[in-house]
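Take a look at this one; I'll ask things after.
Only one protein chain is missing; all other protein chains are in place.
Showing chain A:
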Amino acid sequence: MKVGVRGVSVWGPGLAGWAQAQECLQGKTEWVEQEQSPPPASILAPNERRRSGPVTRLAMAVASEACTVAGMETSDLSVVFASANGDGGVIDSILRALSEPGGEVSPTQFHNSVHNAPAGYWTIGHNSIAPATALGCYDWSFGLGLLKAASEAVVEQHPVLFVAYDQPIPGPIGKVRVTKGNFACALLLDPNLSQQAMAQLNLRYVPRSTLPIDMPPHKGLQALAADNPAARSLSLLTCLAQHRAGTVRIACQPGQLEVDVSPC
């Protein structure tokens, strides 16, 4: 199935938005491992901005930038948000509260604990009634999320904004389920191939593949891709940044997603 990429964004260690990340992924500037703080979610009213956490802020930053890069209206755009860990901070604090006598849970934390909270805040910020899907597919959230987002775009014949994000889980769970860095990326996918796009993707789900999955060439970025589910996007993002044609293999469960990239 084929879709055009009309907008893209990334925020992660040493990657602060598409313009800077593109130069870095092209090898023009050196990648420096340094946490980047994403901009505040300006689309949210102060109330919502206060209630939403850092995970929402991270997801909003890439979602907004991908729309800006594409020069597209956002209010009626369908979105697919994928994250393995969701808001680990909220879950940790609810689980702590439950382990105390009485087990009093904060109402705000409880409604923020739903996995679709960042997607919900996005629709609230844009006063949008378009569908917003929230996926959680462990280390394969990027690959399976992209497969779902592209399928929706092709079947429903409308553009889909795909966002993948993950942050480390604080507390005792995070010592077992280790995630490093705060990482998010977004791709604005359009099934209408006659639209101006930066690249065209041809996607295939391949079960039982024995071919190795692709990792970014840079050692530091390889470590990032291994330690954060959303950063498994880096090999595809590198291909897009370099305007390079090629096939990228992304790990899914149980198979692989093969993506042919053709720059426009």
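Keep in mind that, in the parts below, a contact is a pair of C-beta atoms (placed from the backbone, for glycine too) under 8 Å apart; a residue touches a chain by one contact, two chains touch by 3 or more; residues count from 1.
Criterion: contacts and distances are computed from a predicted model.
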According to its UniProt record, what is the protein name of the omitted chain, chosen from "SigE family RNA polymerase sigma factor", "Cation:proton antiporter", "3-oxoacyl-(Acyl carrier protein) synthase I" or "Signal transduction histidine kinase"? "3-oxoacyl-(Acyl carrier protein) synthase I"
For the chain left out of this view, which of A:N116, A:Q222 or A:Q242 touches it? A:N116
Per the touch rule stated above, chain A touches the missing chain via residues 1, 48, 51, 84, 86, 91, 94-99, 103-107, 110-117, 119-121, 123-124, 126-138, 140, 144, 147-148, 150-152, 154-156, 171-173, 175-177, 205, 207-208, 252-255
